[in-house]
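My structure is below; once you've seen it, I'll send some questions.
Note that this complex is displayed minus one protein chain, with the remaining chains in position.
Chain IDs A and B follow the sequence of writing; residue 1 opens each chain.
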Amino acid sequence: MTDASSVLRRYGVLIALVLLILLNFAITPHFATMQTLSVNLTQVCTIVIVGVGMTLVIATGGIDLSVGALMAIAGAMSPMFFTGQLIPVPNIYVGIALGIIFPIIITSIFGLFNGWLINRFSIQPIIATLVLFIAGRGIAQVSTNGDLQVFKVPEFQAIAIGRVLGVPFQVWIMVVVVAVAAFVLKRTVFGRQLLAVGGNEAAARLSGISVKRVKLIVYAVSGFCSAIAGLIVIAMNSAADANLIGLGMELDAIAAVAVGGTLLSGGRATIIGTLLGALIIQLVRYTLLANGVPDAAALVVKAGLIILAVWLQRQERA
Amino acid sequence: MMRNFRVTPSIAVVVVLVVLVTLAALRYDGFLGTYNVQSVLRYISMFALVALGMCFVIMTGGIDLSVGTVAAMSSVVSAILSPYGLVPGVAGGLAVGFLAGTLNGVLITKLKILPFIATLATMLAASGTGLLLAKNQSVSVSYDTYFTNLGQGDLFSFLRPEWVDAEGVGIFGSILGFFLSFPTPAWIAIVAYIIGGVVINHTSFGRHILAIGGGTEASRLMGLPVDRTIFSVYVISGTLAGLAGVILASQFGAGQPIEGVGWELFAIASVVVGGTLLSGGKGSVVGTMAGALLLGVIFTILNFENGMGWISLSAYWQSVVRGLFLLVVVILQSRLASRAPAQAAH
Partner (left out) sequence: MTDIQPLLAMRAIDKSFGSVSALVSADLVVMPAEVMALVGQNGAGKSTMIKVLNGAFQYDGGTIAFDGKPWVAGSPQQAQRAGVSTIFQEINLIGYRSVAENIYLGREIKKFAGLLDWTRMNQGARTLLARFNIDVEVTLPLENFSTAVQQMVAIARAVSFDAKLVIMDEPTSSLDEAEVAVLLKTIRQLKADGVAVIFVTHKLDELYEVCDRVTIMRDGRTVSVANIADISKLQLVASMLGRDLADVRARGATAFSNGDHDIGGELLEAKSLAVGRRVSDASFDIRKGEIVGLAGLLGSGRTETARAVFAADPMSKGQVRFEGKDRDFKTPAQAIAAGMGYCSEDRKTQGIIPDMSVADNLTLALMPALTRAGMIDETRQREIVLRFIKDIGIKCSGPNQKIRELSGGNQQKVLLARWLCMNPKLLILDEPTRGIDVGAKGEIQSLIRRFASEGLGVLMISSELEEIVEGADRVFVLRDGRMDAEMDKAAISEQAVMQAMAHGAA
């Protein structure tokens, strides 16, 4: 009895995903194709990447609402570099390098800014990151004047749509981000310190952990992940639209984290869970769509999934 | 009682608003003209209603992320019902908001789910339901009933005498003309804020809201009906979001299933800028209204400034400015909170 429930607790999310896949084999036509896999994975890539950063932030007991806006900043900024609009670039590869590196640095700094607000002024994370949620997209829009930047740079677009071993390159990026984060969380001192801060901030401080430094870093990492996701989005669309990049992403990411089984109050986190959570949300949506249920209904189901996941978490703690 | 007079954050934001509007009125022709006032107020009124509900919720220490999509869903429902007349249209929209608020209340007080997550789920569910009901497109309202008057009409403009537009009517005439030209949604918002202010400041329910936000456990020990009060504020917030949705449908002549994105955060920002503590327990209805107006007016001022031709700022600066505003306010709030004054007894 206790064995069954502990197995369920540990692998519940995975079991749900497997059941969902089996269900699809049974009822969804043409499910077992490379095409289906590819579609689902590319839909979920950016959510997982941002979700990884969000998982780390939530593990420390915080939240980051600014991820979507930071994606927009990175996405809007990048084309200015590789199209040579901002500074002249000797060749396209240098441009692309700059167009990747600069946005990543800038959004990471914005992430640091979030952490600084939280540390310095003891502002609740939800409000501190609300500032950039509002202002961040504005910054992206102002810097592009709100215009759609269309570009045709296949070398850059390879980030999203190039394929390696038949799998879209962005999926590889996602795999790397997930693997690195899971490794950091499980194997490094920083990972433990981060969980310690979320699990018991007072005890962590008394054990000599620099709580402020940990917080600064996780928000910076969240900004970093947002930048990568922003770059993938523009590469996929071969256009950057500051108004739309990452719109609503904060909610998708939080939903993936919640469904994946990370404790929303901090102290316990699973990166793989977030990956599985995002996959479940996506697959539920796909299942409904493929079987003729409108997309909007999937939102209602997603809401139900979040409540169910959080409610189960509560039951388990009680 | 001069010794009772303190400059609270809410008073400060009202002062900033008045100064800003005065400067703008001096600098730009037509800033307080009928056309501008009507178009600005017509739009801001919806946000103001949502912000009022948010203000109630935040005063208890909670948060309601669902207001934007609930407003969208309610605009769809009231558009669908509008052919049956003004009353069914309005009642339908309000009922939808009421139900969404009830759902939030149940999730939070019965299932004990954090307000942030509970209302996030309701946000998604309301968005999905709205799109389903609208079949993914906007739903035209009926122009055969009086339904559109609610959003597009100007309630008292028929009282407005011609002479207030004449030269040299004096300050009194100008002010009379100014108020009588308010659009109907503005009057609805004004009435809602007056009721809201009375409820917060002059009823037990209102004081309990603030007490719970100031200390949930202490309130429980004092025997206050904590769960019932928390439940009620989410219902109020949902219903006001429903009302905003009705106005949205009526004003734009269509139910808008994809509107409402980001309204919740605009509302939160209005509440916080208006001097209400995000952690609850302390706040002001008037401040919230001033906060909503302030954030809305920044946009208009940018437009006028561009019209002057001196500088050219894109409309997108408004969100940057709003964000900066929020930043300054939360930093000031944290400063105030960190030095709690203590004063000895006499």
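The working rule: a residue touches a chain if its C-beta (ideal position, glycine included) is under 8 Å from a C-beta of that chain, and two chains touch if they have at least 3 such contacts.
Predicted model, so just to flag it, every value in this text is computed and none were measured.
Here is the thing to keep in mind: the chain we left out touches A, B in the whole complex. When the missing chain is restored to the complex, the residue among B:191, B:218, B:308 or B:328 that touches it is B:218.
Contact with the chain that does not appear here is found for just one residue of A:111, A:230, A:246 or A:267, A:267.
Where chain B meets the chain that is not shown, the touching residues are 1, 3-4, 198, 201-204, 207-208, 210-211, 213-215, 217-219, 221-224, 277, 281-282, 340-346. The set of chain A residues touching the chain not shown comprises 187-190, 192-193, 195-196, 199-200, 202-210, 263, 267-268.
Definition applied: only the chains that are shown with their structure count from here on.
Look at where the CA atoms of chain A average out and do the same for chain B: the two points lie 31 Å apart. Touching chain B in their complex are the following residues of chain A: 63, 65, 117, 121-124, 126-128, 130-139, 141-142, 145-146, 247-248, 251, 254-255, 258, 264, 294-304, 306-307, 310-311, 314. Within the complex formed with chain A, the residues of chain B that make contact are 63, 107, 111-114, 116-118, 120-125, 127-132, 136, 261, 265, 268-269, 272, 278-279, 314-324, 326-327, 330-331, 334-335, 338.
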